[in-house]
Every structure is written in C-alpha cells, then in structure tokens.
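One protein chain is absent from this view; the other protein chains keep their places.
For chain A:
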Amino acid sequence: MLKSISRTLLGAAFVGGAFMPHAFAETSINALFMAQAAYSEADVRAMTEAFSKANPDIKVNLEFVPYEGLHDKTVLAQGSGGYDVVLFDVIWPAEYASNNVLVDVSARITEEMKKGVLPGAWTTVTYDGKSYGMPWILDTKYLFYNKEILEKAGIKSPPKTWDELAEQAKIIKDKGLLATPISWSWSQAEAAICDYTTLVSAYGGDFIKDGKPAFQSGGGLDALNYMVTSYSSGLTNPNSKEFLEEDVRKVFQNGEAAFALNWTYMYNMANDPKDSKVAGKVGVVPAPGVAGKSEVSAVNGSMGLGITTASKHPEEAWKFITFMTSQQTQNQYAKLSLPIWASSYDDPEVTKGQEELIAAAKLGLAAMYPRPTTPKYQELSTALQQAIQESLLGQAKPEDALKSAAENSGL
C-alpha cells in the first residue's frame, strides 16, 4: 500500500518534472555588458548559456554596447526600468550611489566571498563603506613589448622605469627599426585618462587632496609632461591621439609598435597566430616606475556587476551575478580577463600558457592606483581629456592646461 502510494507520488513528481518549464513562472532579466576589452562577447554569451542551463527558470537577455556608451545607457535606462544587471566601471560607484542607480548589496556578500576575493578588487565596487556589486573584471594596464624588435635593437630586458622606456624607444627609432615605437590610447575618451593615471601613479601624484584638485602640480604635472615629451620627440606614434584600446591592439599586432600600454586582454589576442603577426613574440611586464618614487605603476581599470534600483527581480539578478563572478566561471575564461579570486593565481589551470602575464599581474594588480572617487567624476574626466589633448597638440602648456582643467572639473 505504502509502496504504491510512494510510487504514485513518484509518478506524479515525474509527470510534474516533465512539465517543469511550464510549471515555473519564467523570470526574465536584462543585463547590460560592453563589447570592448576584457571578456569577449562570445565569452559572456557562453557563460550566460551555462547559467541558463543551471537555472532554466531564469532567462537572461544580454545587450552589449561599446565602453563609451555604457555609463549613459545605464543612467538613461533607469527611467524606463530597462536593466536588472549592469556592468559598471570602477569610476562610477560614487556617482551611481549618490544618484541611487545601484542597489547596496553589502548584506548579500558572503564571508566566503570576502575571504576569497583579492582585497584590491573590492575597491572597484565600494563607495562610502558600502558594496554596490561584485567585482568581475580585475584589470590594469600593462606594458606590452615586441620581443623580436627589442632583440634586434640589442636591448636585453624591458624597461623598469619610464625614462628607460624613452631611452629604449630612442634606440629602436635611431636604428631605423620603427619610426614611432610606442603606442598609447590617447583619444578624447576615458582611455586617455587610464594612461595618464598610470603615469600619475608612477610619479606619486594625487588627483584630489582635501577635496580640491591636486593634479596641476607635482606628479600630475610630471605625468602629462612625460606624455607631451614622448609625443613631441617622435617616440610615440602620433596617431595615438586618436587611438582607443582596440586601435593600439591592431597596431601592436601588426608589429608596428615596440611598446604599447594596454589591458590584460591584449596578451592572448596578440599571441593568437590567426589574428596577429607578432604571435609568440609578445612580452608583458607591469607598467614601469620612476626612480626613487615607484617600482611599478598601474591604474585600477576593474569593473563590477551590480543590480539597478529599477530591477524588479533583484534575487534572480544576484543569482546571475554570483554565477558570473564565481571562481569556477572565472577560471574557465581566464584567457582574456584574470579572476578576482586570490587562489586562482596559483591554479595551474589558470596560469598555464600565460605565466608571463600572471607574473606581471601579481605585481601590477598589487600596485593598482584608483582614479578619483567623486560623484562628479564625468566632469573631471572630460576636463582632463581636454587638457591632455590640448597639451599634446601644443595648443596649451601642460601646466596651463591642467590649471584650467582643475577650474572646469566641477570640484
């Protein structure tokens, strides 16, 4: 009797199971990602597919925009309740928190996450002591170099300081190996600020001191002077002033740059013989330092995943975020973006084939320097972009350009 009841129940469960997809009210969430640097669109789609397999009741609609459109799209969609999960850059939590764009998820973060994730990664999602998401892309700019060109120029080891970088570039230029050996992303965009910040960190500068702009003198000025000298002396590819990261990658992959500053993702892309002329010749080290001031330099270019205040499905959204940022997912896709989890850096599955990058990452990620944390970041950044370009073009002296940037920064 009992047996037959249990069998009936089992049968019912079986039938019910067959109708599962219909029985569950399927929840659909919208997520906004970027199609530029770090994980490729294909990677994000593959991760999401794995998530959907594990959670058939949650449907994730993905949307990709270029980095330049990410901030504005996120803010504009708030009114219409467009996205549940958004990718955000390290420079936005201050503004998003003050404007109530992202949900405070401090309570959702487990002890396990707190212990496992690298301490530096948390700065990406934190503002005023609260966490507004999970770090996802842990990234900084590295100095990439073309081993073959350095060898031809008789250079034994890549530069340890920015002055050495200029000297080595000069040797390469003088030997006629390349007319303009260094490539940067100095277009009127955030990319230029990332390169500038790397140099500011090398020169020990400050963006803001006691709430007031402080980049007009000291390290901030030294950094811009270095850029201008490198540009006007012909060591830097003059087209750098209209390059974004992808342009730098193409130039480097074509063997037309001996040195290039770029994010993690370039390492494995430039080493792919299908796409790159310099596969197997790609060297990577942390961005150099300045004698007496720093050993290496790095900008915090990390990004996180957060839940918008407009989301009607925060539970499902958090489930998705937890999956995307899990150690298992990140280890599996560690070729274009390195994991946020400390123990991954000793996992052979992650390090295999990219030992050089991992070695550079250990130094670079520990030295990551933040861009200023302020709700008015967009204004500050826009003013600095203008100052950098005016100085490069010779329209203004670096000190004057930075002074007017400080005045127009809204701070």
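In this text, contacts are C-beta pairs under 8 Å (C-beta built on N, C-alpha and C of every residue); 3 or more make two chains touch, one makes a residue touch a chain; residues count from 1.
The working rule: contacts and distances are computed from a predicted model.
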Hidden chain of the complex, named as in its UniProt record, picked from "ABC transporter permease", "Carbon-monoxide dehydrogenase small subunit", "Xanthan lyase" or "3-oxoacyl-(Acyl-carrier-protein) synthase": "ABC transporter permease"
Pick out which of A:Asp57, A:Asp72, A:Asp272 or A:Glu355 touches the chain that's been left out of the picture. A:Asp72
So one chain is hidden, and I want to know which residue out of A:Ser187, A:Ser201, A:Thr236 or A:Thr351 touches that hidden chain in the complete assembly. A:Ser187
Hidden-chain contact residue, picked from the options A:Thr27, A:Thr123, A:Asn239 or A:Asn268: A:Asn239
Of A:Asp84, A:Asp139, A:Asp222 or A:Glu256, the one touching the omitted chain in the full complex: A:Glu256
Residue list for chain A contacting the dropped chain reads 68, 71-72, 75-76, 78-79, 95, 98-101, 187-189, 238-239, 241-242, 247, 250-251, 254, 256, 376, 378-379, 382, 385-386, 389-390, 392-393, 395, 410
